[in-house]
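Step one of this worksheet: look at the structure below.
Here the complex is missing a single protein chain, while all its other protein chains stay put.
Per-chain residue numbering starts at 1, and chain names A and B are given in the order in which the chains are listed.
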Amino acid sequence: MSSRPAGRRARRLRPIPIAAATWLAVVGVLAVAAPGLAPEGPAAADAARALLPPGASSPLGTDFLGREIWVRLAWGARLTLAAGAAALALAVAVGLPVGLAAGGRGGWVDSVLMRIVDGFLAFPGLLLAMAVMAVLGTGMDSVAIAVGLTAAPAYARVARTIAREVRVQPYIDAARAIGCSPWRIAARHILPNAGPALVSFAGAQLGAILLMMGALNFLGLGAAPGSPEWGMMLADGRGYLRQAPWASVFPGLALTLTVLAANLLGDAWQ
Amino acid sequence: MAATYLFRRAVGAVFVLWLAATLAFLALKLTPGDPARALLAASGATSDEIAVRRAQLGLDDPLPVQYGRYLVELVRVDLGESWLHGRPVGQMIVEQLPSTVALAIAATAVAVVLGLLLGLPAALRQGTWVDTLTTSISVVCLSTPTYWSGLLAILVFSLYLPLFPSAGQGSPGHLVLPAGVLGFAMSGAIARVVRAQVVEVLRANYVVAARAKGLTPRRVLFVHVLRNALGPALAVTALQFGFMLSGAVVTESVFARSGLGKLVVQAIVWRDLPVVRGVMLVAALAFVLTSLAADLARGWLDPRLREGLQ
Partner (left out) sequence: MNTKNRTRYVAGLALTAALLVVSLAGCASRPSGQIRYGLTLAPSGIDPHVNASSELGIPLTSVYDTLVYLDPETSEFVPGLAESWSISYDGMEYAFSLREGVTFHDGTPFNAQAVKFNFDRITSPDLKSQKALFMLGPYDRTMVVDENTVLILLKQPYAPLLDSLSQVYLGMASPTAVQKWGADYQLHQVGTGPFVMEEYVPGDHLLLKPNPDYRWGPPVYKNRRAQAAEIEFRFFTDAATRSPALESGEADIMGEIPPQDAKRLESSSDFKIQVVPIPGVSLMFFLNTTRPPLDDVRVRQALLYGTDRKAVISTVFQDLSPLAYGPLAANTLGYDPAVQAFYPYDGEEAAALLAEVGWDDSDGDGILDKAGQKLALEAVLMGWGSMPEVAQLLESQWQALGIQLNSRVVSYPEALQIAQEGSYHLIPFNLSGSDPDILRKFFHSQASFNWSKINDAEMDGWLDEASRLTDRAQRVALYRQVQLRVMDEALVVPVRDYVNLNGVSNRVRDLRYDGQGWFPWLIDVGIASSGK
């Protein structure tokens, strides 16, 4: 039995994953290029240009303070992607060792660790993140940490499952027979073979992470007022939904497309 | 035997609950700063009064003592007192529960209906444009945040077309948009599971055998496929319950409904930690109970599971 995941062989170049990857690339470029494209920054307001619709005078319209929506989207992309990456990194950093240890060792280590993970998983995701924020206080840092910690248990579970599958492979027994230590086995055999599946799951989680962070910011628990984070922009636009629907439609669209792209790529990778 | 299975599941559930309760207790104790003091100070209490109140709340006792008392109170369904309002947390939660439960039930109904509507045609016409279309819609459902689809729903169905109220509660009409939006979001995952299960079941041997026996396709669908697909669909609905509670929190905010969501958001802003902890425990309890119920339902629906359970 091959130790490579089957999905690799089946992957072909199809339009949907390409479109998804393209969108993510666009967002990434915008995020990086924002200071150059829009040096005035996301706070630059102009009271005389408040509530302009998308059109000749403004590409995506302006909000109630006269700030350009496209400028805020670009700067918001930086925040959103950076925080999302940080949360994902935390989830992997916490969940991976726990999952590998549980799946790789088995026995009572597995039982204890998984029971603790189950304890966390009994709480709905957003509520768990909110509880962590109640402890840490509000702010963008807290949001990233909270979402990262909330995503970690699910990641631990997946890591454990994969590690368990790999553990029963013949070459693992061979390595153990030679006398390799558990850590060496984990590093040299389990991790490389489980790697692709773990990466794919991480990617799939990115969508959920972005949604959760957007929710926390929308509820006003995260970013500072005036922050161009996309969830925050949705909350800001809400008071002016009738006069300036574009102030909410575009940030939401950007977020949905990004999450969609992440989910589609995650599916395609499998 | 079903009884042993049920017993083991119940024991597991209790263990998970105990674990969750302990985590919640630790979280409260790990909080930096002294939110209780801050809240009491804000209401105008003097330092002496704060000290007295803290002693009353048992905040200065040694940790194991507090933990023991906490567990005993939990068993007696006493969730403590809100630091901000001074009222029992349990009472505050019970007051807000009906609104959230109404939303949850309505949204679940919408989600199951939509999930079946999307998943079944996809599985029955697997590989065709119907499959691609409905699967795409499912993925979009999964990816769209309720805090955006909610605003869009308000824009279209409340502001441009004055069909439904955009905020508040009180009449069934107030539930339409929030339940619709939340159900739409949940239906994606349900549709996926339905599709996968139905596809698998259609390939199963006994279905082929039934067809060979001469049963009409419609009967095959009803008797065998649906029954076996509904089980996992219910299971995933139960698992989705956690997501749905989270979704309810956001949806309540978008549509300005009062409920557990509003209660917990306010508690977080004001660092009213007993309320946060109380809502968390109620959510964990609900999740564990619904998982249990879903397992039982699945066992009942799937004859293979009913006998020979391991």
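To be clear about the criterion, a contact is a pair of C-beta atoms (placed from the backbone, for glycine too) under 8 Å apart; a residue touches a chain by one contact, two chains touch by 3 or more.
Worth saying up front: this structure is predicted, and the values here are computed from it rather than measured.
Asks: Among A:Ile18, A:Ala43 or A:Ala93, choose the residue that contacts the chain missing from this document, as touch is defined above.
Replies: In the complete complex, the chain left out is touched by residue A:Ala43.
Asks: Of the residues B:Leu155, B:Ala256 or B:Leu296, I need the one that contacts the missing chain.
Replies: Here the residue in touch with the unshown chain is B:Ala256.
Asks: Contacts of chain B with the missing chain: which residues?
Replies: On the side of chain B, residues 38-39, 41-44, 85-87, 95, 113, 117, 120-121, 163-168, 170-174, 176, 218, 256, 258, 262, 269-271 touch the unshown chain.
Asks: List the chain A residues touching the unshown chain?
Replies: Counting only chain A, the missing chain is touched by 41, 43-45, 47, 50, 64-67, 138-139, 220, 224-226, 238-240, 242-243.
Here is the rule we go by: only the chains that are shown with their structure count from here on.
Asks: Give the list of chain B residues in touch with chain A in this complex.
Replies: Touch list, chain B to chain A: 15-17, 19-20, 22-24, 27-28, 30-32, 139-140, 142-145, 147-148, 151-152, 154-155, 159, 241-247, 249-250, 253-254, 264-265, 267-269, 271, 273, 276-277, 279-280, 283-284, 287-288.
Asks: Using the touch rule from the top, collect the residues of chain A that touch chain B in their complex.
Replies: On the chain A side, the touching residues are 115-116, 118-120, 122-128, 130-135, 137-138, 207, 211, 214-215, 218-221, 231, 234-235, 237-238, 241-242, 245, 248-249, 251-253, 255-256, 259-260, 263-264, 267.
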